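Every protein chain but one is kept in place in this view of the complex.
We call the chains A, B and C, going by the order they appear; numbering starts again at 1 in every chain.
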Amino acid sequence: MNFLSIFVLIPILMLVAMYFARKRSQINIIAALGGTALLIMSGILTWMYFGERAAGNEDIMLFRADMLWYEAFNIHYSVGVDGVSVAMLLLTSVIVFTGVFASWRIDPLPREFFLWFWLLSAGVYGFFITIDLFSMFMFYEIALIPMYLLIGIWGTGKKEYSAMKLTLMLMGGSALLLVSILGIYYFAGGDTMNLLEIAQRNIPVEAQRYLFPLAFMGFGVLGALFPFHTWSPDGHASAPTAVSMLHAGVLMKLGGYGAFRVAMYLMPEAAHEQAWIFLILTGISVIYGAFSAVVQTDLKYINAYSSVSHCGLVLFAILMMNETAMTGAVMQMLSHGLMTALFFALIGMIYGRTHTRLITEMGGLMKIMPFLGVSYVIAGMASLGLPGLSGFVAEMTIFVGAFQETDTFHRVLTIVAASSIVITAVYILRVVGKILYGKIQDPHHAELNDATWWERVSVVTLIIAVVALGSVPFWISDMIQNSLMPVVNKLMAAI
Amino acid sequence: MNYSAFLQLHDELSLLAVIVIILIYDIFASEKGARYIQPLSIVLLTVHTVLNAFPRADFEVAGGMYQYYPMLTYIKTILNAGTIILFLQADKWLRDDSVIIRRGEFYFLTLCTLLGLYLMMSAGHFLLFFIGIETASIPMATLVAFNKYNHKSAEAGAKFILSTVFASGISLYGISMIYGAAGTLYFDDLALLITNSPIYIMAMVFFAIGLFFKISLVPFHLWTPDVYEGAPTGITGYLSVVSKGSAVFVLFTIFTKVFANLTAEWQPILYGLIVISITLANIFAIRQKNIKRFMAYSSISQAGYLLLGVISASATGMSSLVYYILVYLFSNLAIFGVISVIEHRTGKVNINDYNGLYQTNPRLSAVMMFALFSLAGIPPFAGFFSKFFIFAAATEQGYYVLVFIALINTVISLYYYLLIVKAMFLNKSDQPVERITTDLPARISLVLCLIMIVFAGLLSSIYQQISALSFI
Amino acid sequence: MEYTLFILILPLLSFVVLGLMDTKWKPRVAGTIGTLVLGTVAALSYYTAWEYFSSANINGVYQKITAFEVVWLKFNDILHINLGILLDPISVMMLVVISTVSLMVHIYSLGYMKGEKGFERYYAFLSLFTFSMLGLVVATNIFQMYIFWELVGVSSYLLIGFYYTKPEAVAASKKAFIVTRFADLGFLIGILILSFYTKTFDFGILTSGDANVFASISGATFMGASVLSWAMALIFIGGAGKSAMFPLHIWLPDAMEGPTPVSALIHAATMVVAGVYMVARLFPVYYVYTPEVLHGIAYVGAFTSLFAATIAVVQTDIKRVLAFSTISQIGFMMVALGVSGLGGQEGTGYMASMFHLFTHAMFKALLFLGAGSIIHAVHSNEMNQMGGLRKYMPVTHWTFLIACLAIAGIPPFSGFFSKDEILAATMHFSPVLGMTMSFIAGLTAFYMFRLYYNIFWGKEHKVQHGRTPHESPFAMLFPLILLATVTVFAGLIPFGEFVSSDGAPYHIHLDPVIATVSVLIAVTGIVLATILYRKENAMPAKMASAFSGLHKAASNRFYIDEVYMFVTKKIIFKRISTPIAWFDRHVIDATMNGMASVTQWTSARTRFLQSGKVQHYAFAILLGALIITALAIFI
Partner (left out) sequence: MGSLFANFSSGIVPLEAYIFVSLVMFFAGIYGFLSRKNLLMVLISIELILNSADINFAAFNRYLYPEHFEGFFFTLFTIAISACETAVAIAIVINIYRNLNNVEVDSLQELQEPELQDTKEQ
């Protein structure tokens, strides 16, 4: 058994364990153990990865393992990681770990909640470790469907509507994706599903012209690409805390990751041809999401639109197709994952206390719950790109990278996208000012408690991650950058 | 003529033996002994299934009128398994006062239907085909009308027999045209004789109506919802998988074998049928209130997906088709199993009645949900794999747009499958279905289905086996 | 000189420790730790300055020393952000200024903020600010500067909003952050353009005068101006935002909502001059490659200066007067830079700007701390609540007077020397501009003394909150005295020996004509103020009614805030964001929902297709058969 498969095995073990767990304490302990194990494993993986690279291993993917699965379609269970996947695995582990703690008191049906939670995690981990198109797609879909029940059962507000909308839109995206994957498979010769092997072939440009937009849009739906982002506000607003965290934190990253690993890597020619269309769309996402967030009054909506904006930046950077911008894209995925998870965790905790998410009904919370308040400010600062926190590093890398494209079109778009940082500041500060500062709006709020220990574990872990990424970015950016070279080289060769 | 050649018809002969034993037992068994007929039928059928589960070498009997190739063993085993599951699920229902005295007939008639399907699939000649399809249809009508005192059941039976005979009339007329034009009805000879001329095209279309009807493709599907709603639930399940699955398989073999020269003609026909079947059925399914009627539309849309395997007309198509039938069979039967358990205990068949089912019956709703996910093609359930393979088979032949349309439709289908999931898990109800203790046979059947739903996809060996024997 | 690293690390550590400990420690402990750390930093800075100025002068030019540098983030093989410490005359000078003022503020706050809720937090934020500001001035490259630029912005935000339960403070902090953020966008884009063409962020390379660095940018033009001009102008916008140049100045007066020591540190002495510092940093680029931008800077500075001085004349909130005075004085610095040449006497403006930055930091900090002392005593910011305080607060009174004289430009106080150099340089550049600046200098003297008289003279308003005004505690007086001492003597520093546009020391020589004229103007201003405000009389009111339009406009700060409010609330909020949000819900989302609705609708409307009549079913079968046949045969 390969080392990487552990990342799928642990969630599956958790599934089994959850099935037998009865009491809430057992459920929590098992879940916490699982989360910790994953966190430690991804730490070890990172360390091993650096070890291998330092030892001079130049393979594109490390820790490869390959098992024939369906011979007829050349489907393998094939795993391997490069720096990008390692980064994503780390991110996932952090968010799964904190998600467990954020849902410490989930109600009702804690056992079922964690069953789905772990199934979702298994899907996400699987997606990041596999390099076989089929397995990738399979894990992708595994990750999507638990969302329906997680939101539908444990959510709030118009949860049924939101859950259905989210599921259907994402499934619609995966429908586009599947056509594309099948097309890639057959046009690449129909004898391998392995990403790396397909990358060696050349898919005919005529085919790419159809397959690329399908794949990109397919992943783009999950990456909240305008105009396919509308599941995001409703979905996030209705989802329970841990699900919002996982979804915004990791699942939306599947979109960006897939877009560059499948769409850009395998179909560079079409990527060059059609980048402009998607650049415009992502440019719109960035600005549009930010402007929409400015006038929202529901905390989760604000954050959801902010996610649209930030995730738009991910796809935007990927489409710039140079080393720096793509590094920035991955950094932005990490950064956005962490800080959005932090946001959603905090919003969930605040909501759990105040029972409202409307910023008009809150005020002065900083006095009542200083821990949550300070954490919220930190999250906000990360989101608006304060140096030393993760957002800055990612956004700057993206902008510097995007600016390497010299024509006016790219320049203008870059400047437009960069202006989102101002709007981000507007809505973040608006929220902070309204809910944390000022006078206490509702006298009932004055009696509320600050964070409990499990909430603190969750929040502090995320803050540490945000700060770590933001203040010592070099190790992770190097790791990502080196791993992006094959993709970038392929894209360069395609011009 | 060497009559000993008929001894090679292991499948049919052993099934016939089962039928005869059951018939005789049913006639001669004492009042007391009659209750053993239920376990007896199940055991006999299981033995029959196991004995015939191993592929043999190709052979022909009666100058090619009966043809055998190993894939048939698989498809027949799949159908056998479906029938066993049906028997397990119907066990409790057959102990009802209204039907208990006729329970022997139930087994007899069902197995006759199965025999008819066997013959239909093994046919190498239109006569045997026709005999087979009618042997399957006629007892099926009686089964649909099995609930003698139930008005709906009778109406469904009438609708079924009238429309099925109408369809076979047209089909028969088509066969007569083929005969008139070619002078032979042997598949092997016809494959060489059939050319691209209007008479053959017309004959082919007329002939195919009978199968389209059985597969219930739009617009030949109109009987389906009514019959599914009216028939006893077990029979509905049987109709939706066994009968439909074998019909699709036959459609595949006949279209690719007999009408191979007309491939360019029938592929566009199927193309259109797939698109309207999937789309229309999906649109119709959305508004259903009765779960059996709902499953009827679901099965129509699934038929459209099945045809993706036919239209690809390749070895991949065949293997993915058989695999799809397998997965579809188990998924659908799991759903019908749950429906029949609940219907039998409470008489509730509306989707609204499933509100809050998870509160009272977590296991039943879990099985139901997994099966629905499997039908919708959600991993890691087998339905995902079967859908992927059948799409792969179609794209291999370049049907990208078709697959795209089908995939968009899976989104709609996911919507209505999720409606059931929503009812069971999300909705609250004042009067939920009470706690049900499932009887042992039904439980076994559900577990079997569940095992297949979960593992038929993850373990590749099943597909590998099928794939190894596909041909075109 | 690696030890300079501790100048940065210590405040950061202090911030982290104080921030994490928050209320777990007694306030006194937190204050003491913060102050001690700052004391150490200040000592280190002085030592650095001493060592630098005594050792770095090689061949008559002060060298740029990179004391420390690491690659922090690698963008690609060419571009990477380094973090490091660059020592050159102006950065060392800034080290001294920042650590001095910061130390003073730390000490002062021990008294001023005593008993405030959030005392620990306050010190944590102060440490954070000090760290950021120090990091900004020692930046080795423009991106490091940007990083710390943002950090000072956020510290400023946190400190302005220190009284977070006060809505005005929250609004002010938000405004400050967003306005400067907007300016920073310009800075960022400027950096992007500049770095793309020059392939470097490094100040050393950018200002080395190597023409190859700008080779690839020289030909490029965009909308009529060269791309480099655009870049440098955009970078200046960043500076203008931080340094509150018109029209980005609106945040600074509001920022006075923060605690007064914070205003002294951030919004008077250090952060607001970051823009000046940045222009000085990039001065060779501005001067050599984009002189037109540099001249633009001069005019923007002059206009801002005049504009702010006009407003300062009519403000009644003492901190606002000081705020506008700060804007006006920064305008002086900008003008000086804008008119400067490079090297020797040509570079007088540059030197003067830095000199003024230095002296201004001292006396403005002193003014703010004095104002803080007054507010501490009176519990109000409004002039009409004060008057006759000289009796009760002698130390404050005398130190305040010294500062006022310094800013008015009366010799031998420090402000005279620096301002005089600025006027000389401006005169040299353009007499019209020079005369304008002289007029502003007179205006400065006028409004400062208006302030002075209103506070310390005139009718007494003794009873405030039931207490008699009293002198502040020693912790607050000590910084006042110390800064006053510096203010008195700083002008005697031969500044040109240390700081000059090309690094080579040169001798300042005072132009007697200009000096005399400027002193005369200042005295005129003071005399006018004395007449008008020393004793309560009707003349100010008469003047106000005589120029009622101007007075009203100036009191309302020429309605610039209203324009901003209009743009943000009415245009961005109402006309952009709300429609976009509406569009999202009602068009995009509705389209997605619409697809579902159409499906549902179709579903509902197609019921007739399934009639329940078996004959219809048969008919459909027949029709289907015939249509398919027809299509198959004829198509």
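Here is the rule we go by: a residue touches a chain if its C-beta (ideal position, glycine included) is under 8 Å from a C-beta of that chain, and two chains touch if they have at least 3 such contacts.
This is a predicted model, so every value here is computed, not measured.
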With respect to the chain omitted from the figure, which of B:L185, B:A281 or B:V421 is a touching residue? B:L185
By the document's definition of touch, the residue of C:W25, C:Y564 or C:F619 touching the omitted chain is C:F619
Across B:L162, B:A191, B:V275 or B:I444, the one contacting the chain not displayed is B:L162
Across the whole complex, the chain not displayed is touched by chain B residues 126-127, 130-131, 134, 138, 141-142, 145, 148-149, 151-152, 154-159, 161-162, 165-166, 168-170, 172-173, 175-177, 179-180, 183-185, 225-227, 229-230, 287-290, 293, 415
Need a quick check: the contact residues on chain C for the chain that isn't drawn. 593, 596-597, 600-601, 603-604, 607, 610-615, 618-619, 622
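Criterion: only the chains that are shown with their structure count from here on.
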By Cα-centroid distance to the whole-protein Cα centroid, the innermost chain is A
Check A-C against B-C and say which one is joined by more contacting C-beta pairs. A-C
Using only Cα atoms to place each chain's centre, name the chain farthest from chain C. B
Chain centre separation in whole Å, for chain B relative to chain A (CA means): 42
Using CA atom averages as chain centres, what separation in Å is found between chain A and chain C? 36
Note: chain C sits from chain B at a C-alpha centroid distance in Å of 77
Expected list for chain C, residues touching two or more other chains, is 596
Mind pulling the chain B residues that touch 2 or more other chains? 415
What residues of chain C sit close enough to touch chain A in their complex? 22, 71-76, 79, 81, 143, 146-148, 150-151, 154, 157, 161, 164-165, 167, 169-171, 173-174, 177-178, 181-182, 185, 188-189, 192-193, 195-196, 572-573, 576-578, 580-581, 584, 588-589, 591-593, 596
Would you mind writing out the residues of chain B in touch with chain A in their complex? 316, 319, 373, 378-380, 384-385, 388-389, 391-392, 395-396, 400, 403-404, 407-408, 410-411, 414-415, 418, 421-422, 425-426, 460, 463-464, 467
Complex interface listing, chain A residues touching chain B: 69-73, 75, 134, 137-139, 141-142, 145, 148-149, 152-153, 159-160, 163-164, 167-168, 171-172, 175-176, 178-179, 182-183, 185-186, 190, 210
